[in-house]
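Working notes, structure below.
Only a single protein chain was left out; the remaining protein chains are all shown in position.
Let's turn to subunit A:
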Amino acid sequence: MHFHRYEKYWLIFGLCTLVVFLTIVGVNAFSGGHQPPTGMMTLDPTKVDQTPPFDQPGLKKVDDNTYEANLIAMAFGYNPSKIEVPVGAKVIFNVTSKDVVHSFTIPGTNVNMMITPGHVNTSEFSFDKPGSYLVLCNEYCGSGHHMMQMTIEVK
């Protein structure tokens, strides 16, 4: 097969950038643990209130500096609607939905995940700066979607 000389240039250039992109993302994913929100746990969305850990939603201390926030998303809010976290704490968010697809998004951070009924999605964040963090739903979930929010107080 014959290629024009210039055509070879941009094919090689394209392949090289592809290799570089994938290598950077791959190295950071496997050695730095940079991954999108994931979660393998499933549950019956009609029995969220009876299924641990969502029978007692809220913040739970795991160890010295690590907390687990088990939260329920529903139309149109989160349960609980406010949690308090000490400065510097690492929080693992486990969120599930009781009804339709919602999201759990903390603007200005990498916490931005879809919450689908029947699944538990997980993401984590270290709150190094004190303040009040807003959590929003960015998946349109119904007439009250724009009201759906909660706050994380970091003190």
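Here are some notes:
Here is the rule we go by: contacts are C-beta pairs under 8 Å (C-beta built on N, C-alpha and C of every residue); 3 or more make two chains touch, one makes a residue touch a chain; residues count from 1.
By definition in this document, contacts and distances are computed from a predicted model.
Protein name for the hidden chain, per its UniProt entry and selected from "Iron ABC transporter ATP-binding protein", "Cytochrome c oxidase subunit 2A", "Ortho-halobenzoate 1,2-dioxygenase beta-ISP protein OhbA" or "Isoquinoline 1-oxidoreductase, alpha subunit": "Cytochrome c oxidase subunit 2A". Of the options A:13, A:30 or A:140, the residue whose C-beta touches the omitted chain is A:13. In the full complex, the hidden chain is touched by subunit A at residues 2, 4-7, 9-10, 13-14, 17, 21, 24-25, 28, 32, 34, 108-110.
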